[in-house]
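Pasting a structure here, questions to come.
Of the protein chains in this complex, one is absent; all others appear in place.
So that you can tell them apart, the chains are marked A, B and C in the order they are listed, and the count of residues begins at 1 in each.
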Amino acid sequence: MSVTVKTFARLEEAAAALSSERGARFLGGGTLVMRALNEADPAITTIVRATDPGLAQITVSSSRVELGAGVTMAMILAERELAFLHPVARAVGGPAVREAATVGGNLFAPSPYGDFATALLALDATVTLAGQGARELPLEELLGRRDRGVSLVARVAFRRPASDTFRFAKVTRVRPKGVSVLSIAAQLPLASGRVAGGRVAYGALERTPVRAKAVERALEGRSLDRGAIAPALAAAADGVAPVDDAIASAWWRREILPVHLRRLLLGEAT
Amino acid sequence: MLELRKDIFADERDDNLKEVGRPTQRQDMLGHVTGTSAYYDDHRFANLLHLKVLRSPHAHARIRSIDVEAAARAPGVKRIIRAADVPVNLNTLLSLIQFGKDDEPSLASDVVRYQGEPILAIVATSERAAREALALVRISYDPLPAVFDVEQALKPDAVSVNPAYPKNTFEYHGKYDHQKLRFGDVEAAFAQADMVLEDRYQMSPIEHAPTETNGSIAVPDTNGRFTVHTSTQALFFSLDTAAKINAMPSNQLHFIGGTVGGGFGGKVDTLTEPLAILAARLTGAPVRYRMSRHEEMQFGSPRGAERIYIKDGVMRDGRIIARKATAYFDSGAYTRLSSYAVVKCVAHIPGPYTIPNVHADVFCVFTNRTPATAMRGFGVTALDFALECQMDKDAVAIGMDPLEFRMLNAYRDGDMKAHRREAKNCALIECAQVAAEKANWPLREEFRRMSSRTARPGARAAPPQPVSPQSARAPQRISYERPAVSAPRPADTPAPPARTEPPAPPPGATHGARRFSSVFGTRRR
Amino acid sequence: MAKHRGRGVATINYPIGMNLGGDPSQALVHSNPTGKFTVSLSSIDLGQGMKSVTRQICAETLGVPVEDVYVDTADSDTGPHCMGSFASRGTHRVGNAVMVAAREARAVMMEAAAEELEVDPGDLETDGRGAIHVKGAPHRSISVRDVAIAAQFRQGKTISGRGIFLVPLSDVDPETGEMSPATCYAHACLIAEVEVDDETGDVTVLKMTSTYELGRAINPKLVEQQLVGGSWMGMSHALFETAEPYYPDTREGPRDFNEYLMPGPGDICPHDIVVLERPAPDGPFGAKGPGEMCANPVLPAIANAVFNAVGVRVNELPITPEKVLRALKARPASVGR
Partner (left out) sequence: MKAPIQFRLNGEETATFADAGANLLDVLREAVGDLSVKGGCWQGTCGTCTVLVDGAPRLSCITLAESCAGKSIETVAGLRRGADLHPLQTSFMEHFAAQCGYCTPGMLMAAKALLDRNLNPTRAEVVDAICGNICRCTGYEPIIAAILEAARLEASLGANQRRA
C-alpha cells in the first residue's frame, strides 16, 4: 500500500484535504515528513502539498512582519529587512536544510528542534490557520495543542521589534552547527533603560518551546546590568522541566540555563 | 602540517628509494572526486528484491509466538525468512580460526538477548513494502530480566545472557573466565612502593558511523553460484562466514568489494551477507540487504565499553615498580570479536613502559546489549586512555613532570616486557623528545639526551642484547627470511625472578642515582 | 565566569597486525604483454589507501614507475586470500606479500632482459623509469616494455610472481600470559592544549602537537591523512561520542547524525605533526601501520589537559561538559567566579 500525493493550488483546498483524512500529512520542507515517509511510517497514507504562492510570502512593514508558513530559512536569510532573524534562521541546520526548512514546519518540529519557533514565541507571534473558519491564535496556544489533530498553518505574524531589542542564543555541542542543547530567545523593549513588557522563550528544554514567564516577571522594570538581572537568573529554571535526551541531560540543561541567560542578557561572549 | 624528521634513526634506514616515500596521488582519488568509485550499492540488477529484518523491542525475552500471516499476504512480499530457514543458525566469527564456541544465531528462534536482535527477515519488491510488512508481524514475548553492567553480570546470582557461556564470561584455555598476565610480584612491590595509586576508568560504547552503512547485494549467478557485492572489510572472512551459515561450498560464492565507504572495524562482522545470500537462494532473485542509519547506529555492533581498574606502585624517584590491571570488556549478548580484544589488551599491559612487576586479569563479559565488535585501536584505545590518565596521576603524585615521568619509565631496546618478550625497535623516547621540542615543553638536559637504543641493564630487564648492525641496517629484510617471530622462544627467555626484596632501580644503582637525583621531588610547569 | 587553559600529554605504542599472528595475506603480480603490471589482491580499501600503498611498494620492488602498476582489489575469484583490512595490518602484512610477489616477478623480468641483452642477470639494474640496463653501462639498455614483449612472444616466460606473508599463529600461556603478540610496534607522543569553561564545563581543543614513529612513511600524504583524520576521531571519542549516552542504561540511544555527536568542521584545531621512521625489521621497507593508533593518544592527552586546566579528572568517556561541570561542582573550593 503506497502513499498518495495530493497537490493543491490553494491552501484552503489543502487544509480541507488534510482535515478529511486521518493519515494525511502536509509536506512543507520535508525535513520531518519525508524522513517519516522514507521509514514507511504506517501512520502516513496521504501527502498533501500546496503550491499557493501566499505560502512563501514575506510581508514586512515598519510595524509588522508576516511570514507565510512555507517561507524557508534561506528566504529569511535573503531578506535584509529581517536581519534580526538571521541568527535564528542560520541556527537551523546546514545550508541544504535551510533551503528546505520552513517557518510552518518549525512550529511542529519536536524538541530538540524548533529554534525558530522559540524565537517566534519571544516575538509574541500569532498563527493564522488555513481552511474553514481560518482564525488567528497565539503561537503559545498552537504549541500547546499541536500534537492533537492536524491544523494547517497559513502564516505567522508579529509586531516588528524595535531595533536591538531582540536577542537569540543557541547552545549546541557541535560547531558551527548542531542540534540545540537549549536555545533562548528574548524580546526586551526598554523604556528609559528598563525592561517593559519583555518576552523570553526557551527551546529544546521541554517537548515544545516554552515561555520563561518567571524570568519575564523578574526582568520587568529592571535595567540590563549584572546586579539588576540577578533575580531573573535565579528564576531562570522556575517552572520549566528540562528533559534528558541523546544531546544532553536535564541536569546539565538546568545548570547552564542561567549561565547562558546571563550571557545573553549582558551580551557576553559565549 | 606534517614534517618528516629523516635525521632521526637515519643510520637504520636505506633511503635510496624511488617510489616509496613519495607523496604519490591515491590510485582511487580521481574516482572519488568524479563520483565514479563503485561501492557495493553502485551495481544495478533487474528485479532487485529488498530485505529488512524484524528486530526485538526487548533486551531479553522469550518469544512465545510469531504470527506472520498478515505480513505474508502484504503487497510485494516475496518471502519471509525464519530462524528454521537458516541452514546453520549458530556461529561465532572467530570459529574460522577455532577460537570460541558458536554462540550467535543469524535469526533468533526462542529467546532474544538484546534490543534489536534480528528475529525474522522479510524479502519484498521494495524497501517500503518490506518495512510495511514488518509492521504487520505479530510477536508475543515473555520479557526476562536483563543485565547491563559488566560487574553485575559477574555476580553469582546474575541473569545468564548467553547459553554458550552460562557464567556470562568467555572461557579462556578451557578453564578460566578471564585471561591472566603474571610478571614479577605486584603485591610485594606494592608493599615496598612509596605510593600506591588506584583508579577506575570507563569507556563508552561508540558507533563506527561510516558514511556508508553496512550492506550487500546477493545475485544468483550462472551455474548455481552467487555473486555478492559487499561493504565488508574482510572479503574472505565474510565469504567463509557466509558459506558456513548457508552450508555452501565456498567456491559457490563470488565476493566482490574493495571500495568501501568507511569501516573503522564496523564492517568485519558480516552482518548482512549471510541473509542476503539465503534470500537470493530462496527467491532466485537478486536481494539487497542495506542497513538503515538507525540500524547502523543502534544495532550494528559498536566499539564495546570497557571498564578498567589500574593500580600502580610508584617510587618517589619516578620509577613505577608495580602495575595491576583488572579490565572488563562489555561484549554485549554475543562474542563476535571481544574475546580476541581481551588477549590483545593483556598483551598491551602495562603499556610502553618497563615495569618489573605486572599483574592483569581481563574479562570478556556478556550483557543484554548490542554485541560489540572491533574498532580502530581494538583492545588498546580504552586501555591507553586508562594507562595514560593513570601515568599523569602518578606523575602529579610524586611531583614529577608528566612527560619526563613517561620517558623515565619508557621501554627501551633490550628491556623485558611483561609478556616475556624482549623490547626491540623502540622509539617512545624519541617521539617524546621531538613532540616536546615542537610544543615548547621544557625537558631537562638528561631527558633530551635519552635514547631508546641505550639498553638498560638491571633486574628490570633481561640482559640486553645489542641490536645487530646487519638486521638494523636492512630494513627491507622481512621475517619469512628469518625466524618468523623475532622474539626468543619462551624457553630461552629468563623469567624475571619473583622478588620479595625491593626491586633494584631500573638502570643500575649508580647510573640510576645520577639520572634520578635531580628529579627528586621537584615540581615543574 | 572564567575560561582556563591547560595542556596534557600522552605517549603510546601500538602493535602491528593481528595479535598472536596467524593472519596471512597473499598477492599476485603479473605483467601484461607490454610491460604494465597488475597486482591482484582480495584486500579492502576502506579509505585508508591500501590500493595506493601496495602500488608504491610493488613499483619500488619491481623497479618500474608507479604509473606502470595498477592494484586490482577485491574479487574473491581473482584475488588470493587476505585476512582483511583491520588491526593495522594492511601496509605491513599485505605490503610484505606484495613485495614477495614483486620480487619473484622482477627476477623473471631480469632474466628475460638478460637473455635479450646477452648478459648475466646479476649485471643488470632497473632505472625506475621503465628501462633495464647493464650496471655502469646505461647505454646497454632495454625497456621493460620490450622485455615483456620478448618474454611473452619469444622466450615464453611469464613475468609474474606470487607472494604470501605470514606471522605464524602463536599461543598464550594460560597462567602467565606469556605470548608473542606482535613483531613490531609503532609509537607516538601527543600534546593537547584545551580551554575549559568553568561555568558550563565546555571543553575546546585549541591545538595538538604530535610525533609518530611509523617505521617508514610509504606515502607521507597518506600518512598525513590517517594522522589528521585519526586525531579528529580521537578528539571525537574523547569529548563527544557515545552510542549510549546514559551507559550502562541503554535509553536515549542516538538514531541519526544529529543525535550522534561528533566534532563539526568548526571544532577542529591546528595540529603539528612530525613523523619519525625507525624501520621495523620485518616491515615492507621498514613500514609499520598508522591506521589505528593515531586516535589513541588524543583521548588521554585531552583528559590530562582538562585536569591541567581546571584540576578535575574525568575518568569516564566521553568527557562531556556535563561530567566536567559535575566534577567542578564536586570540588570543595569550586569554580573561580
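Just so it is clear, a contact is a pair of C-beta atoms (placed from the backbone, for glycine too) under 8 Å apart; a residue touches a chain by one contact, two chains touch by 3 or more.
None of these values were measured; they are calculated from a predicted model.
Just so you know, the chain we are not showing touches A, B, C across the whole complex. Set against the missing chain, the residues C:T38, C:S141 or C:N258 yield one that touches it, C:N258. Taking the complete complex into account, A:I47 is the one of A:I47, A:A69, A:A201 or A:L264 that touches the chain left out. Residue in contact with the omitted chain (choice from A:L27, A:I76, A:A212 or A:L261): A:L27. Considering A:R35, A:R64 or A:R135, the position touching the chain not shown turns out to be A:R35 (whole complex). Among C:Q152, C:T183, C:Q225 or C:N304, the one in contact with the hidden chain is C:Q225. The chain not shown here is touched by just one of B:D103, B:E132 or B:E212, and that residue is B:E212.
Although one chain is not displayed, its contacts with chain A can still be listed: residues 2-5, 7, 27, 30-31, 34-35, 37-39, 47, 49, 74, 90, 93-97, 99-100, 176-177. Think of the hidden chain as still there; on chain B it touches residues 1, 25-26, 28-39, 41-42, 44, 126, 128, 208-213, 259-264, 292-294. Residues 46-49, 221-222, 224-225, 228-233, 255-258, 262, 264-266, 268, 271 are the ones on chain C that touch the missing chain.
By our rule, only the chains that are shown with their structure count from here on.
A complete topology is adopted by the chain contact network, contact being made between every pair of chains.
Put simply, the chain farthest from chain C by mean CA position is A. Between the Cα centres of chain A and chain B there is a gap of 44 Å. Chain C has its Cα centroid 47 Å from the Cα centroid of chain A.
With centres taken as mean Cα positions, chain C sits 16 Å from chain B.
Residue positions of chain C touching 2 or more other chains, listed in rising order: 253-255, 260, 262. Put simply, chain C touches chain A in their complex at residues 1, 199-201, 240, 245-246, 251-255, 258-267, 320-322, 325. Residues 75, 127-128, 131-132, 135, 292, 294 of chain B are the ones touching chain A in the complex. Interface residues of chain A, counted against chain B in their complex, comprise 1-2, 39-40, 42.
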